[in-house]
Structure formats: structure tokens, C-alpha cells
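Here the complex is missing a single protein chain, while all its other protein chains stay put.
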Amino acid sequence: MIGFNIISKYIELSSKGENDSIDITSDVKRILFTSKLKDGIVTLFVMGSTASITTIEYEPGLKKDFPRMLERVASKDIEYEHDNTWHDGNGHSHVRASLVGPSLTIPFHGSDLCLGTWQQIVILEMDIRPRNRKVMVQIIGIY
Amino acid sequence: MIGFNIISKYIELSSKGENDSIDITSDVKRILFTSKLKDGIVTLFVMGSTASITTIEYEPGLKKDFPRMLERVASKDIEYEHDNTWHDGNGHSHVRASLVGPSLTIPFHGSDLCLGTWQQIVILEMDIRPRNRKVMVQIIGIY
Partner (left out) sequence: MIGFNIISKYIELSSKGENDSIDITSDVKRILFTSKLKDGIVTLFVMGSTASITTIEYEPGLKKDFPRMLERVASKDIEYEHDNTWHDGNGHSHVRASLVGPSLTIPFHGSDLCLGTWQQIVILEMDIRPRNRKVMVQIIGIY
């Protein structure tokens, strides 16, 4: 029987507020390297209902282009029932976060994460103020 | 070698029709509790091409706001080639479901699902009539 393990770690980070995107690729790679696991999956999950995770080419242009797309889809300048009830002004943040999603699963093979060259892992802050964020990094793999 | 297991269960539910959203968080937590597994991942998958799964703060406002976003992105009042061919009137449902996606992977650690406080797991019905839905809940973990 091959050696098997599950490793659970958290990445904690502070966002600068709405539309901030934070590249966590090197953090994830470091946790994978330290685990010594050779083949398996990394599951990433951002806790909270106003942030998301995806992959993107992390360069200054797209850091503006992606939020502009979200503004077209769920503008902050329209009415949200969420805000009518709770008056916290982040109805659009919730809608955007549910659309992009909180979860990402990336395989690794021969200890290498299966990312493309221009493909980074990013946490997208969609809330209207700076937030502390906790991202679960869980690795299931074999040695 | 640590004890390891994979458990496969189905959640069966009936939607009330288009834009219904059903909170399955407590069902998932119950299946996880019963499994007695301590660390691992829960993979959720909704079978069918006109429903999706995501996380959201499950409150009455957002239950309206999220479908309104989908209506802006893939309105039911525009032309779909799908409907031109099949005449079943749910072209927009398919487009929306493929956008939001059928799959969600959530880690658990110390027997706790890694969800934020205001973050629930929801099945989103996008078809134009009430449907019976089957959601696979599969847990991979260690004791």
C-alpha cells in the first residue's frame, strides 16, 4: 500500500477592500512542497460569502478588467433586496461572490501543481471594505 | 497507516421551479457527522444540465438578487438557438447552469465543514418547471 496523507492548512490574508485581488500561488506551492506529497489534489476554499477564488493571469491590466466585468453583471449602483433588508451596502458583493464561487481544486503530479505558465491562483475581495480572509488549503495525496 | 474511507450518498430534493434555491447545508453536515471522518473533502455534484450549486448567504433578499443577476446575463426574453431547435423554452436555463456550474468541493477539518458563518450551500433550480433533483455527496477522508 502506497503512503497516503491529508494535510490541512490555512492561509490568512488581509484584503485592501473591494476589487482587491491577491495572488496566493506561491503560498500554495510552499505548502505543497513542505507536504512532500507527490500526486494528488489541492482543494482551496475561501471562507465567507463575499470573496471568491479563481485562476487568472495576474497582471495589472486584468486586475482591473475582471472587476469591470463584475460591475457590468452586478453593478453596485442598482437596487438589491439584500441591501433593502440589511442596509450593509454589499448586496452586489454577495451576488458576485456566489457567481464566481468559493472553491477551486487543482491536481498535482510529480510534486508539481498543474497550472499553466500564465495562470495564477487569486483570491478576489468583493466586499466593500478591507477584510481579513481565511483560505483553507487541503492536500490529499500519496508520497 | 491512518484509516481512510470514501462515502457516497445522494440528497434527493424537489424544486418549486425556476429560480428556486434550496439550502442543503444541514443535509451535508448530517452526512459528514454520520461518516465519523475527521479530515478530508466533501464533493457535491448536481446531476442535470439545468441546475447549479454554489454558496450564498441564504436570506430572502439574496434569493431574489441572484436570479435577477442571471436574468441580466441570460435573459429568458431573448432568442436561444437551443429553443429554436428543441422548443422546450429552457435555453436560458442551460446557459445559466453552465455558467454557475454543477460542482463544489468543500474541505473539512476536525469534523467541521470549512464554511464561513454566513455561507450556506445551495442548489439553484434554473429550469422552467419544478424538478426532482439528485445531488451526489461524496466524502473522501481519514478517521
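Side notes on the structure shown:
Residue numbering begins at 1 within each chain, and the chains themselves are lettered A and B in the order written.
Throughout what follows, a contact is a pair of C-beta atoms (placed from the backbone, for glycine too) under 8 Å apart; a residue touches a chain by one contact, two chains touch by 3 or more.
Please read these numbers as outputs of a predicted model, since none were measured by experiment.
Although one chain is hidden here, its contacts on subunit B can still be listed: residues 1, 3-6, 8, 43, 45, 47-49, 73-74, 80-86, 91, 94-95, 98-99, 101-103, 105, 136, 138, 140.
Within the complete assembly, residues 1-2, 4, 39-41, 54-57, 59-62, 64-66, 69, 72-73, 99-101, 104-107, 109, 114-116, 118-119, 140-142 of subunit A touch the chain that is not shown.
The working rule: only the chains that are shown with their structure count from here on.
For the pair subunit A and subunit B, the distance between C-alpha centroids works out to 19 Å.
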